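To start, I am sharing the structure in question, which I have written as C-alpha cells.
The complex is shown incomplete by one protein chain, all other protein chains being positioned as in the whole.
Lettered A, B and C in written order, each chain numbered from 1.
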Amino acid sequence: MIRTGTLLERDRDNEKLQRIIADFPILARPTSRGKRLVYLDSAATSQKPRCVIDALVQYYEQYNANIHRGVYEIAARATDEYERARVKVARFVGASPSEIVWVRNTTEAINLIAYSWGAQHLRRGDAILLTELEHHSDLVPWQLLAERSGAHLRFLPVDERGVHVLDDLDGLLDGCKLVALGHVSNTLGTVAPLETIIPRAHAAGAIVAVDGAQGAPHLSLDVHALDADFYAFSGHKMLGPTGIGALYGKKALLDAMPPFFSGGDMIRRVRYENTIFSDPPRRFEAGTGNIADAIAFGVAVEYLQNLGMSWVREHERALTAYALERLAAFEPRGLAIYGPRDPDRISGVISFNFADIHAHDLASILDTEGICVRAGHHCTMPLMAKMGWSATARASFYVYNTPEDIDVLCAGLEKAATVFAR
Amino acid sequence: MIRTGTLLERDRDNEKLQRIIADFPILARPTSRGKRLVYLDSAATSQKPRCVIDALVQYYEQYNANIHRGVYEIAARATDEYERARVKVARFVGASPSEIVWVRNTTEAINLIAYSWGAQHLRRGDAILLTELEHHSDLVPWQLLAERSGAHLRFLPVDERGVHVLDDLDGLLDGCKLVALGHVSNTLGTVAPLETIIPRAHAAGAIVAVDGAQGAPHLSLDVHALDADFYAFSGHKMLGPTGIGALYGKKALLDAMPPFFSGGDMIRRVRYENTIFSDPPRRFEAGTGNIADAIAFGVAVEYLQNLGMSWVREHERALTAYALERLAAFEPRGLAIYGPRDPDRISGVISFNFADIHAHDLASILDTEGICVRAGHHCTMPLMAKMGWSATARASFYVYNTPEDIDVLCAGLEKAATVFAR
Amino acid sequence: MDDFYRDYILDHYRNPRNFGTFERADVEAEDLNPLCGDEIHMQLQLDDGVVRDVRFSGKGCAISQASASMLTETVKGMKLSDVAQLSKQAVLDNVGIGISPTRMKCAMLGLRVLKSAAIGRLAAWPDEE
Partner (left out) sequence: MDDFYRDYILDHYRNPRNFGTFERADVEAEDLNPLCGDEIHMQLQLDDGVVRDVRFSGKGCAISQASASMLTETVKGMKLSDVAQLSKQAVLDNVGIGISPTRMKCAMLGLRVLKSAAIGRLAAWPDEE
C-alpha cells in the first residue's frame, strides 16, 4: 500500500505525464457519450503523439516524392529522411542501419524469415521450437513453413500462470534449427527469459527469431547484446503509424539470405532472363516503400528515446502494480486475474474475467464509460484452449496511461457488476 | 495547331484545373531556389490532395484503433471506415469488395500472385508470357517463380516505338498458364491492347494478371468488363498515401488460392498443430493492416471519381499532345522522343534524351528550375538494353499539371542546352 | 449498449432454452465467430420438412448465447425452407433493442449456424447479405 501511495502521489502531479498526455490529440477528445477516452488497449495498437502525425503531414505537404532514384530536390529530401529514419530505428534497438529491413508489420517480418531463411535452411526432420504463448503471427507462418519443408514444430510449455517452463529446454532444443518466440506475451504480459534461452539455443546450433511486437515498445533493447538473430517489431504499437514495421537481422544472416519479395528497387542489374540483387537491407525491400510512415516511425522512436525507455518501463511497472492491487479487491466477487502476478515479470498487460460476465459483454459495458479494453482470444487461440478460457478481457498500458485510468476501469467493473446483477 | 490552341485557351483559364491545383498543398510551396514546383514525375509517385492528408490526420486524432476485434467505439469506427474504403476502391475499378485484397503496393500484389497462385498452378514446362515492356516488379517475381517451379518465361515483343507486336500472339500463348503484363508502360506510356490480349489468352487456357500501377491512376477501369483475372495497383500513384495498394482477383480464383502471408486476422481457428483460414479477402491480409492509409486511399479514389476518370484521361491526352508538339520543336537540336508519338495510344508519359546531355545531368539542371523529371532506367533495364538507351529522361503528367508546366519544361531544356554549350 | 442487457436477455444467457445435444439430428451445423471465438452448434429434428425439435450448444457472450436461445424458440414448428429464409430482422425482433455494430456478429452467429443447418452448407453472415 505504501508503494502504491507513493506512486499515486508521484504520478498524479507528475508534470511529465501530463505533458505526455497533452501530446496525444486523441486523448483530449471525449467519446460520443461525453466520457473521457480511457485507452487501455495499447497492446493492440498505441495512440500517436502530435509529432508523429505532423511528420506525415510535413512529408505530404512539403517533400512527397519517390526515393532512391530521384535527382530533384524533394526526392533527395525524401530519400534522406527515409534513410535517417532507418538509422533512428536501428539505433533504438541497438542495431546498425544495414541490419534493418522495412516491413509492414511484425507479421510480415516473421513471414519474411519463414519464406527466405526458412526455405533455405529447413529440411525434413528439422525441428522448430516455439512456445505455447505465441501470437498467431508467430505460430501460423511456422506451421506453413513446417508443411512446406517437412520440418516439425515443438512447443516450450508454460505453467498455469503463463510462465515459461525451462526444465526440458535442452531436450527440446535437440535437433532444432530455429527457435521462434515472443519477447512479451500480448495475452498475459509474460516477459520471456531471452537471456537464458538465446545462449542455450545457440549452443544447440539453432538461431533465434524474436517476435518483438510487444517487446520493442516497452523494454530497453539492445539486439546485439541480446544476441538475437532476428527481431521483428511493428511501428503502430510503439507510437508510430500503421503500415510500417521493421525486421532486424544479423548482417551475416541477411547477407546470405535469398530475396523474398522481388521487383523494383532491390536489384543491381536486371535482364529479361535473370537478375542480380542488391545487398541487404534493400534486397528485401521491393517496390515503393511506405515512405511517409517510415519517416514518421523514426519520429516515434525518437519520442520514446526522449522519454527514456527505462522511464517507460518503470512507469508501466508502477501502473501494473497499482492495477493488480486494485483488481485484487474484486477477486472475492469473482474476478479472475490471469498471468504472472508479479509486476516485475510482466510488461503492462493484464488479462482477466469477471464472474459470469463474458469478456465481450464486459468490454461493451466498459465502452459505455469510455474505457477501451480488448476482449476475446487475443490472437492466441491455442493458449486460450490450453488454459480453458473461452475469452478474456485485457487491459494494457502505455506511456500516456495514469492511475486514474485504472480507477475508471474499476468503476467500470462496478457498473458491469450492477448491470449483470439484474 | 488549332487543337492545341483550343486546349490552351480552355485549360489556361480552366477553373476546374485551378481548383484542383489549390487542393494540393505541395504545389503552393516554392523550391529552395524560390522556383515554382513543376512536378512532372507522377509516374513515380503522385502528389496528394489535402482531403487525403486530412483523412490521415482525422484517423490518428479521432479514432485510431485496431480493427475487426475491438468492441469499443473508436475500434468500431476504424473497422467501419477501413471496410468502407475497400468498398470505394472496389467500386473504383469495377470489382466487388470481397475481390479486393489490401497490399502495400503493386509489387507486393504481384508477388502475392506469384507465391500463392503461382506455386499452386505452375509446373515444369509451363510457360509464362510477359512483354518486353515490363517494369522490374512485373518481371523479377516471375523470374523467381520460374526458378522455383521449373516454368519458363516468354516475352511478347514490342517494336522500336514500344508498341506491342501481336503477330505471333497465339504462338506465344501456346502452353501458357499465365500472361502477366502492364496496362500502361511506365517508361514509354504505351497502353497495352488488353481487349485483344485477354480474350485470346483465355481462349488459350491462360489467366491474365495485369500490372495496373500505371493503369488504375489514369484510365477508366472496369475489371469485370475487361475480364482481367488479377489487377494490381498502388495507392501512392493515384493520389493516395505511400504504403497501401490493392490486388483485385476474381472471386473464384481468390477462393481457391492458399494463403501467402499468415498470422493474426486471417484465421478462423488456430490450434498448435494446424489452422483453418478465413475466406478472401481476409485470408490474404495477415497482421495489422495499414489502416490509416487504406482509409486515405478510399478518399483518394473518391477524389478521382469526383473529377471523373474520363476527364482525367482527356486532360492527360491533351497535355501529352501539347507536350509532344512543343518537344518536337527541339528535335532538330538533337532531342529524341521515344515511345508511340500518338497521344491516343499513350497515357501521360514521355521519355526523351537531349543531344549529348545525359539524362541525369539533364534532370539535375531541370531541378535547378524547380522541374521534377525522372532520369535513368525507370525500373525497365531489359527494355533499355533492348532499345540501346543507357538512360532516358521522363516527364509524366497527372490531374494537376498544366500546359504552363510544359512551357517551363521547354525553357528548362533551353537552359540545359546553354549549360552544355560551354 | 448497457441497456441491452435487460432481464430477459440475461435470463436467456443464464438459462438457455433448448440447450444441449441430440444423439441424432436430421440436420446440424456449427460455426464460430472469428472475431472473438464464440461458438454455436445447432441441431434440428424434422418431421416432413418441419422443425419438430431443436437443440443448441456453445459458449460465448450474453448476446450470442441469448440470441441463439431465443432463436430456438422461434424456429420450433417452422418449415425448414422458412428457416433458410430467416433474416437478420428475426434476431433483432427477438433481442428487442439496438445492438452496436461491433456486436452484430455475436448476435447473428446463432442465426448463421441455423441457416447453415437448413441449407446444408455454410450460410452467409446475415448482417452482410
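The rule is simple: a residue touches a chain if its C-beta (ideal position, glycine included) is under 8 Å from a C-beta of that chain, and two chains touch if they have at least 3 such contacts.
Computed from a prediction, not measured in an experiment: that's the story for all the values here.
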Can you list the shown chains that the hidden chain touches? A, B
Out of A:76, A:153 or A:166, point to the residue that touches the absent chain in the complete complex. A:76
In the whole complex, of A:50, A:68 or A:313, the residue touching the missing chain would be A:68
Residue of A:146, A:267, A:387 or A:409 in touch with the missing chain, whole complex considered: A:267
Contacting the left-out chain: of B:88, B:104, B:377 or B:394, that is B:377
When the complex is taken as a whole, what residues of subunit A touch the one chain not shown? 68-72, 75-76, 79-80, 267-269, 278
Which parts of subunit B are in contact with the chain that was left out? 356-361, 364-365, 367-368, 375-377, 381, 384, 390-391, 415, 419-420, 422
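Following the convention adopted for this analysis, only the chains that are shown with their structure count from here on.
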Provide the C-alpha centroid distance between subunit B and subunit C, rounded to the nearest whole angstrom. 46
Mean-CA-position distance for subunit B and subunit A (Å): 32
Could you put a whole-Å number on the gap between the CA centroids of subunit A and subunit C? 37
Hey, what residues on subunit C touch two or more of the other chains? 35-36, 100, 102-103
Which residue numbers or ranges of subunit A touch two or more of the other chains? 360, 364, 367, 375-376, 381
